[in-house]
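Just passing along the structure, written as structure tokens.
In this view, the complex is presented without one of its protein chains, the others remaining in place.
For reference, chains read A and B in written order, and residue numbers begin at 1 within each chain.
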Amino acid sequence: MSFKKAIFSGAAMVLTAATLFSTGVMAAGEVNLYSARKEALIKPLLDRFSEQTGIKVNLVTGDADALLKRLQSEGRNSPADLLITTDAGRLYRAVEAGVTQAVESETLRQAVPEAYREPAGHWYGLSLRARPIFYLKDKVSPGELSSYEDLADPKWAGRICIRSSGNIYNQSLVASMIAHSGEEKTEQWAAGLVRNFARSPKGGDRDQIKAAAAGECDIAVANTYYYGGMLTGKDESERLAAEKVALFWPNQSGRGTHVNISGAAVTAHAGNRDNAIKLLEFLVQPESQSWYAEVNYEYPVRDGVAWSDLLQQWGQFKSDNLNLSQLGKNNSSAVMIMDRAGWK
Amino acid sequence: MPDPLELRQVAIAYGETPVVQGMSMVLGSGEIGCLLGPSGCGKTTLLRAIAGFEPVREGAILIRGEQVSRPGYTLVPEKRGIGMVFQDFALFPHLDVARNIEFGIAHLPASERRSRVNELLHLVSLPNIGSCYPHELSGGQQQRVALIRALAPKPALLLLDEPFSSMDVDLRENLAREVRQILRSEQTSALLVTHDQSEAFAMADRIAVMQEGCIRQWDSAYNLYHKPADRFVAGFIGQGVWLPLLRDSTGVLRSEFGPLFPDTVEMPHQSKGEPGGEMVLEMLLRPDDVVRSEDGVPAEVIDKSFRGAEILYRLRLPSGTDILYITKGHNDLPVGTSIPVSIEMNELVLFTAE
Partner (left out) sequence: MEVAVQPGIEREHKHRPGFWRAGVLLSALLLALPVLVVFSFVFVPADEVWRHLAGTVLADYLGNTSMLALGVAFGVLLLGIPTAWATTVYEFPGRRLLEWALLLPLAIPAYIIAYTYTGLLDFAGPVQGLLRSIFGWSAGEYRFPEVRSLGGAVLMLSLVLYPYVYMMSRASFLSQSLSTLEAGRVLGAGPWRVFFRIVLPLARPAVVTGLSLALMETLADYGTVQYFGIATFTTGIFRTWFGLNDSAAAAQLAALLMSFVFVLILLEQYSRRRLRFYQTSGRYRHLQRHRVHGYRKWAVLLLCLLPLTFGFLIPAGQLLVWAFSIAEETLDQHFFQLVGHTLTLAVSAALITLMLALFLGYGRRLYPSRRIAFAVRLSAMGYAVPGTVIAVGVMLPFAWLDNHIDDWMRAYFGISTGLLFSGTLFILLFAYAVRFLAVSLQSVESGLARVTPNMDDAARSLGYSPGRVLRKIHLPIMRGALFSALLLVFVDVLKELPATLILRPFNFNTLAVRAYELASDERLADSSVAALTIVAVGVLPVIMLSRAVSRSGQRDA
């Protein structure tokens, strides 16, 4: 192909592509979704929704902050009807930014407990993500563990693995501590925790569990679904690593284990508001709720939904019922505290 | 003092293809030699072998008496103590003129370097260009800088690879003379490669005419012109035509101009076997061998080219043979006129007819 031809055919291709994929996805019978949940962890549910209702779901996945920024800048004309995030902090920010609207729905109110929804109905939790402690079975007995606060105790010096402070789950954990015990105490705690680090934070949650299994540390902090993924995945080395550690639910005698949610908010200028609400209601149906647990080892927000076998093995636990808006409110303070504590 | 350069039966080949064969020559101290030949004759290859860029297949190259190349051994170029001026000058474009010149004398202390640079820049009458970059110079200036850069380390032997080929004709001869003077004043022996004889004549003391990888003749310019060793040299150097001759059985040479009685005659090798017989020969006739003489043969002006101080005519003899004739510039003869000419020469250059 000659050079000139290549340019022309390329340009033609671009034009065709541009017309094919331009915005016209606002027709009736659709709902447009900005999702911070990864495609693999939401698409099957959406497909089921489309099958049942005939409503087509258009999906863009991405990082929550970026999606939020996109929503904000698109303003009144944004095509998005529903925003799904994987933590409450971002939902709080979305409300603050004024890109959500309150939704009144009896179904939603009955399905989602009060702690896991915004009082006015700006957002609703879809699943719970717990962040317990994992300990090396050979080195640590569960009796030695008690609470997150205890992890700052000098007895754990050089024994703790946790990922970097850039991660939202850690930010949320620290934000919840601020809500419970104030900034000053939290900062002291963070400093103590950093002193107990076995290594400079690196990698993801799975890496913390692997490091513990490999003997680099005795305790790892991670979300349950990573642990579940390791136990059931095809990678044998990951499974062996996960089998070396056990799960401990901290703060059971007090406020309960820190949990975050994945949740959804209907956008302020939703063009398909009714469909968005239908989708929200679908996502909190018992069948959808048990799906999260089956596929991603998350806990349902809805009471009375049967847990998967693996979740049942890990046992019942008391979760922190702090109103999750607090996580969003305290997020920047949490980051600053971690910066000052030297939590990389 | 050993000769700056000696070649002993040098042969060079690219792969299986021989490029230079049986090359022997000696360049004396302070002498300027020249390798002259048409393109593809192997002269540049030989020069590069002397510089150490090509290995020799046979023979040896000696620089100041030291064997620098022989089969299986090639002393690296930087250890040979030679200078080289390249066809494209090869000035370092990222260095200014002064630092270009200093490149080869980096081992000297800075003050000496600077004074040497100054001295050389003065030598070529370009005292103020030390801080210029090569691309800011004219072609002639670049040429001079390339020359003094090569001279800066005072090499025993300077190699010049078609150094004037990119110059225009006027500049070329002037530069050639200038370079000769500079080489003289620096007392440097040099070997020049060129395909242009005027350049060779202007610069060299001795010239090696090369053809197909062999030296045909290694001689002064005068001898190359007047005593060419073979037909190739005779044809390559200067202008001239071949005039048929007949040597009769008595040994007298007969031409269209009548019998010739030259001072000396050196008969061609091929004829020696049969001294008694009659023989057809050819004689090299240079334009300056032909004179106007009233008792000569009538010749018609066919063509002429005006060269300022002189005019070169092409004349046709009654037999149809064309000869060349040169006169002073104000002897203007129209085409078609007929003049009587004869020949006047000391030495005859004879070859058997082809």
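We take it that a residue touches a chain if its C-beta (ideal position, glycine included) is under 8 Å from a C-beta of that chain, and two chains touch if they have at least 3 such contacts.
Because the structure is predicted, anything quoted here is derived from the model rather than measured.
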item	value
Neighbouring displayed chains - absent chain, whole complex	A, B
Sole contact to the chain not displayed, among A:235, A:274, A:287 or A:303	A:235
Residue among B:89, B:164, B:257 or B:351 that touches the chain left out of view	B:89
Option from A:201, A:250 or A:263 whose C-beta touches the chain left out	A:201
Residue ranges of chain B at the interface with the undisplayed chain	51-53, 76-78, 80, 82-84, 86-95, 103-104, 106-107, 133-135, 142, 149-150, 152-153, 159, 165-166
Residues of chain A in contact with the chain not shown	3, 6-7, 10-11, 13-14, 17-18, 21-23, 25-26, 32, 38-41, 58-63, 65-67, 69-70, 73-79, 93, 163-166, 168, 171, 199-207, 210-211, 213-216, 226, 229, 233-235, 237, 241, 331-332, 334-336, 339-340, 344
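One rule holds for everything that comes next: only the chains that are shown with their structure count from here on.
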item	value
Inter-centroid spacing, chain B versus chain A (mean Cα positions, whole Å)	88
